[in-house]
Structure formats: structure tokens, C-alpha cells
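Here the complex is missing one protein chain, while the rest keep their positions.
And then chain A:
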């Protein structure tokens, strides 16, 4: 994907979730600005139809604010471009309605809220849209506003050049949308730069870990087996006769080796993680994954699941159980992998709100999440469709 198409939420979903709290704020500010400026220029509203149009303008701003808030709710992540354009359309609609409310009587373009409200709404979408989209929205909105500025020309402005009026009128919208585009461009650039560095370190760490494991020759059951098998075979190089004890030992080692291979093939990274958590946190962590479906998760999803398990094992649950199940998908082309993570509450029982955050994180990385917290248990169900 070209970096021009990237948004902050694409490469930093957590920041997208954090930014979601700013959208309602922007909606409130936009509504406040619309009401305040409408009251300020109410003397320019000269008829009942104009008044209705002014009210409709405010209602459209409220609708745009609500749409923006709903569109960016973590439970509905990720934010799609369609939602952005709906909000922009509502904002432009509000500007048009405001234009009709003062048509022919607009003394000062300066006190019209349309350009400001569009700017505020577009800014609130900066974390969710790429910079070309934001810029396009700004240019298109400014074009509509420019037409309105021409149409709103008042006889009292005969001394003011039309061009000046247009530029001054659309300036707040264009400024805000360009600022939003500038934010989107800058944050994507900075994030990608960090990711490049972080990936280098993670790869180096990964390579070092793998090399270290290979060098240590002392990792896990296979190392123990290796320590038995290789010397045994080496011993066979020098013997003249194979004894009964040798044959028995060969049989035992072969059986152990086969059992270890079966066991390793059936287990996944999730089992290793559970063992590590159990060791580190001192709580029982059980993974039931008969189909080894944990391997279906991609990197970000693994991190989300790991984070949830770590958080629960760290005192929120007295025991953690992860049940992984697989069922056919409705599309017949894939399967739905379901992770039921939960356990009885621990010393520091979590609030539902805290657990919901993990659900939001999971949604940000492409998992469907359902959260449940009772007086005794906490449960998070994550699922996704895999091929």
C-alpha cells in the first residue's frame, strides 16, 4: 500500500482508539460554534422560512457531530472513508442551510459558522483519513463555500472585491483541512520511521533469540532428548555387539522421540506463552487448542491476545483459561477461529470498562470481540475468519 493511502489508524490502531475521545469534543465545539454564531447573526434572519433554515442548519451540525462520534467509536473500528464523507456532506449541508437562512441579508461573512464547522469536523477525522482524502474534502467543501460566498454577495459589500470575499470566506475551511492533512502526513511519516527502526530491532532480537536457542542446545524437551540420543548413537560407533540393554534403550529413545514430535506438532506458541505466564505470574494458565488454531493469528492479533492474557494473569484473574475452537465460516471458503479467554476474578478484579478496552484493541487488529464481566468471572471472546 502506498504511504499516501495510509492513515494513522492503519499503522497505529491504538492511537486511533485514543483519538476517538476527541471526536465527541469536536462535535460539541462545532455545535456550540453553530449555535453561538447563529444567535450572533439572528438579526439577519428575516422570515420564518429563513428561521427554519437556520434551525435546520444547526440540526445538520448536530447530526454531523453525532455521525462523527458514532463513526469513530472504538466498537465500530476501523473508520471507513464512507463515514468521513457522510460527515463532510452533513457539514456542507449545514453551511448551505445557513446560507439560505441569511440569503440577501448577510452583512458579514465573518460571522457565518459554515466554514468553521466543516473545518472542525474534518480535523476530527485526521487520525482516520489519509492526507489526500482530507485535502480533497477541503477543496470540494471550499468550492461549495465559494459558490455560497458569491451568492451571498450583499449590496453593502459593493466596495469589497469579490475575489477577496471568496478567499476570506473559504480560508477557515481550507486552513483546517490542510492542517488535518498536514497532521495525517506527519504522523504517518513519524510512525513509519519508528516502525522501520523497531522492526530492525525486533528482527535483530529475533535472530539473536533463534541463534541463541540454537547455540544453547539446552532448550526444552528436544534438547534433553538430543542429549540422550546423539551420544547413544555415537556409542554405537564403537561397540562390537549390541546388548539387550542397548536394544531396549534404542526402543525407549525411539518411542520418546516419536512422542515428543507428536507433542510438538500439536502444540502452538500459545501453549508456550501460557507456560511462561504461569511461571512468571504464578497463576494457572490453561490453553485448550486441539486444532492448533492459534497459529492462524497474525502478528498484531497475537500481540492483542498476549496482552489480554498477560493482563488477566497479572492479578485480574485467579486462573486463566483459553479455549480455541474452530467452526466452518458461512462463506464456505474459510473457518471461524474462536478464542474464549477468561477465568474467575483474581485479587484485582477488572472493571468492565478496562476489559472493554482490550476488546477495542482486538477490534483494531481485525478481531471480533465480545466482553463479559460478572461478579465471579471475566470472559472475552475473540474470533476471526481465516482461510
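In this text, a contact is a pair of C-beta atoms (placed from the backbone, for glycine too) under 8 Å apart; a residue touches a chain by one contact, two chains touch by 3 or more; residues count from 1.
Here, contacts and distances are computed from a predicted model.
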{"item": "Record-based protein name (UniProt) of the chain missing from this complex, from \"Ferritin\", \"Phosphate ABC transporter ATP-binding protein PstB\", \"Signal transduction histidine kinase\" or \"RNA polymerase sigma factor\"", "value": "\"Signal transduction histidine kinase\""}
{"item": "Absent-chain contact - pick from A:13, A:65, A:91 or A:350", "value": "A:13"}
{"item": "Selected residue (touches chain absent from view) among A:103, A:273 or A:378", "value": "A:273"}
{"item": "Omitted-chain contact residue, chosen from A:147, A:190 or A:286", "value": "A:190"}
{"item": "Which of A:3, A:43, A:263 or A:377 contacts the chain that the document leaves out", "value": "A:263"}
{"item": "Hidden partner chain, touching residue among A:80, A:307 or A:374", "value": "A:307"}
